[in-house]
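Every protein chain but one is kept in place in this view of the complex.
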Amino acid sequence: MNPVQRTVFRTVVVLMGMFAFAFALVPLYDAFCKVTGINGKVGDQPRSIVNEQVDTSRYVTVQFITRSGKGLPWQLEAEHRQVRVHPGQPTEVNFAFSNNSSKALTGRAVPSVSPSQASLHLRKVQCFCFEEQRLEAGERLEVPLVFQLTRDLPPDINTVTLVYTLYPVADSQSQLQAQTLPVRGGDV
Amino acid sequence: MWEVIKSVLAAFFGVQNERQRHRDFQHGKPVAFVAAGIALAVVLVVVVAAVAIVAAR
Amino acid sequence: MRKSLAWMMGAGSFLGLASSTLANGWNMPVGVTDVSREIYSLHMTIFWICVVIGIVVFGVMFYSLFRYRRSRGAKSANFHENTSVEVVWTAIPLLILVGMALPATATLKRMYDPSEAELDVMVTGQQWRWHYEYLGEDVSFTSSLSTPRSQVNGEEEKDENYLLDVDEPLVLPVGRKVRFLMTSDDVIHSWWVPDLAVKQDSIPGFVNENWVRIEEPGIYRGQCAELCGKDHAFMPIVVRAVEADEFDTWLAERQEAAAAEASGVDREWGMDELMERGEQVYGSICATCHQPDGSGAEPTFPALAGNEALLNDLDRHIDVVLNGVSGTPMAAYRGNLNPVELAAVITYERNAWGNESGDAVQPSEIQALLE
């Protein structure tokens, strides 16, 4: 290899590396968000309850907001608008999905947490947001959300808001995604 | 090694004198400079991140 | 350290006040919250630091250009290096920057104060209007541009608040901490009111938050700050800040009105009242895209007048209005409008502009679809 070829070879290697890096950034960013709580992202895997001393000295208000996205004729409702819990205390709240249309449809509730730092201190044990839901025409489905706020929740956070936005899932889409994007989590 | 780090530090600071530079380019191996440059960039990130974390408390 | 900080901020706000009286409408508004005032003085401090640096640097430059021009007989020297000078002019900016970073960090930390708020407002951006929901208060409404199209097109004199007026301003109490939760139904928008120093992106699927404690009653205007499509320029924000007790009265009235409307769901509505209500809802929600005369703007916004596909299929019409169409600007209105408004606007669309379906959709029918 003459020196020019060597230089070109090296730059091309760097180039391909950077192109791959761009795609690697997608899962890296996801992981980074979950570790640091950026964007209020919560893990999409169930976690188990940790038995820790319940901090009875303070109350935290947990609000539930459900929103309907476009193109899914469903209603999602929380049993309670908000609950007051102690950090460390496992809590169960029921949510009801109903499909008011005359077709069977698949949908997903996309979660978000505010303030975003709180997502680091939220342990979801059971959540309908971990998976897609399929509802027959006119079906109503009650599903629980079981969560626990960790004891080390920063003292200045007194309200945690959990937001769920409903989105339709096209049947073909969910499969395609699992193929092209295995990194985004096996539960898609 | 110390000389290499000193030169790279000078580069980060943006100031370097003529004599020092001549010395670098007579003796230094380029790989050493590049490695030191990358290492110091990482150090810079860590230091600024640490400052930010401390400041956010 | 603290002292010099306070001194800098003080000097900044003094210079700032001096110039704000001079330059009204040329500068950032001082605003009506703690944070906005702090940002303003930070802005002025840094502005004046830049001015001073600029005067020194450009002073030396123009002196050299004048003093050492060849037409005056200047002979060039040959120096090209001086390590100590270079170290000095690297170190001094570093110190100045540290001096800037300290107050900036302090202000930023005050902006990120998640402590308990007394009122939660959910702000949802939609192409191209804002939807506000007072969380837990059963009050929600959509706020859209009220400047008539004729003013935009120059057929009419533009009024004082041209493009900055809405049909329903967001009403907030003075002196209470308000928490905003921002999200979006379609693309990214950004909710910005300069006087409150709140600018926050509203992002589909995610929730952002921001806090404000307004100190003076008044009307504060702002605009969407993130390009969000064709009518990005036409989705203003108006905040009406009122005294706390006035706010409570207002909120109670709105709750009563909402309750009254809710109780009206069960009764049979006549065609005329549905049409009247529907026209009002259509004007504030639908007309920006589908046009006041229902002619739409193809291909993105289908015409509603004479739309056979829609007129022949009532269920489809209801479905589109309630649930939106994914991938288009058509939002799902099931959460934004109440059953009466939904029934009325659908009825209106089916019977206005020469559409003659004769369907009168009853609020109770809609209610059944929302449970």
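For this structure, a couple of remarks:
Chains: A, B and C, in written order; residue numbering restarts at 1 for each.
Just so we're on the same page, a residue touches a chain if its C-beta (ideal position, glycine included) is under 8 Å from a C-beta of that chain, and two chains touch if they have at least 3 such contacts.
In this text, contacts and distances are computed from a predicted model.
For the chain that is left out, the UniProt protein name among "Hydrogenase-4 component E", "Heme exporter protein C", "Cytochrome c oxidase subunit 1" or "Xylose isomerase-like TIM barrel domain-containing protein" is "Cytochrome c oxidase subunit 1".
Counted over the whole complex, the shown chains touched by the missing one are A, B, C.
Across C:Leu119, C:Ala233, C:Leu251 or C:Leu370, the residue that sits in touch with the chain not pictured is C:Ala233.
Screening A:Val12, A:Ala31 or A:Ala137 against the full complex identifies A:Val12 as the residue touching the chain left out.
Across the entire complex, the residue among C:Glu86, C:Glu279 or C:Glu365 in touch with the chain not shown is C:Glu86. The chain not shown here touches chain C at positions 25-29, 35, 38-39, 42-43, 46-47, 50, 53-54, 57-58, 60-61, 64-65, 68-71, 74-82, 85-86, 89-90, 93-94, 97, 100-101, 104-105, 107-109, 111-112, 127, 151-154, 158, 160-164, 186-188, 190, 192, 194, 197-201, 203-206, 208-209, 222-234, 299-300, 326-329. Chain A meets the missing chain through residues 2-4, 7-8, 11-12, 14-16, 18-19, 21-23, 25-26, 29-30, 33, 36-39, 41, 44, 69, 108, 110, 116-117, 165, 167-170, 172-173, 176-177, 180-181, 184-185, 188.
In the full complex, chain B touches the omitted chain through residues 7, 10-18, 21, 24-25, 28-30, 33-34, 37, 41, 44-45, 48-49, 51-53, 55-56.
In this text, only the chains that are shown with their structure count from here on.
Here the spacing of chain A and chain B, counted between their Cα centres, is 41 Å. A straight line joining the Cα centres of chain B and chain C is 45 Å long. Not a single residue in chain B touches at least two other chains. Across the interface of their complex, chain A is touched by residues 113-117, 120, 122, 124, 135-136, 179, 181, 183, 185-186, 204-209, 319, 322-328, 330-332, 334-335, 368-371 of chain C.
Listing the residues of chain A that touch chain C in their complex gives 39-40, 63, 65, 67-73, 75, 81-82, 98, 100-101, 110, 112-115, 117, 156-159, 161, 163, 165, 167-168.
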